[in-house]
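Here it is, the structure, as structure tokens.
Yeah, one chain of the complex is gone here, protein chain that is, but the others are all in their spots.
Then we have chain A:
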Amino acid sequence: MSVSLRVLDDGAWVSVNDAREVSVSELWRLDDPSFCGCELPDFVVENVLDVGADGRTVSAKVYGQCIACGHAGVPGWVPVGRLREGEFVDIDRERVVLPVRRGDDDE
């Protein structure tokens, strides 16, 4: 089953199957101490840069900053939801710790 993943409106949204699912301005808790030195960066999302799927996991690359220390930048790929029978299932991104996968193209 093909799934349509897009970044919309100048990076305001992740669109999954033509529905706007993930918005900028959310606060995410990242498991990525290498991003800024904070053990679990408290990360505000300012812009969505890219979206992709790895198996059933939908991940996004986003620009933002840690509101604890102020470091700004792009962490690796951050999971934002799951695909279940082609449907997007949200995860409570503001309350769970999100693992960050760093790829070859990350800094």
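The rule is simple: contacts are C-beta pairs under 8 Å (C-beta built on N, C-alpha and C of every residue); 3 or more make two chains touch, one makes a residue touch a chain; residues count from 1.
What we mean here is this: contacts and distances are computed from a predicted model.
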From "Binding-protein-dependent transporters inner membrane component", "Metal ABC transporter permease", "Monovalent cation/H+ antiporter subunit D family protein" or "Ferredoxin--nitrite reductase", the UniProt protein name for the chain not displayed is "Ferredoxin--nitrite reductase"
Out of A:6, A:56 or A:102, only one touches the absent chain, namely A:6
Residues on chain A facing the left-out chain by the touch rule are 4, 6, 8-13, 15, 17-20, 23-27, 42, 44, 46-47, 49, 63, 65, 67, 70, 72, 94
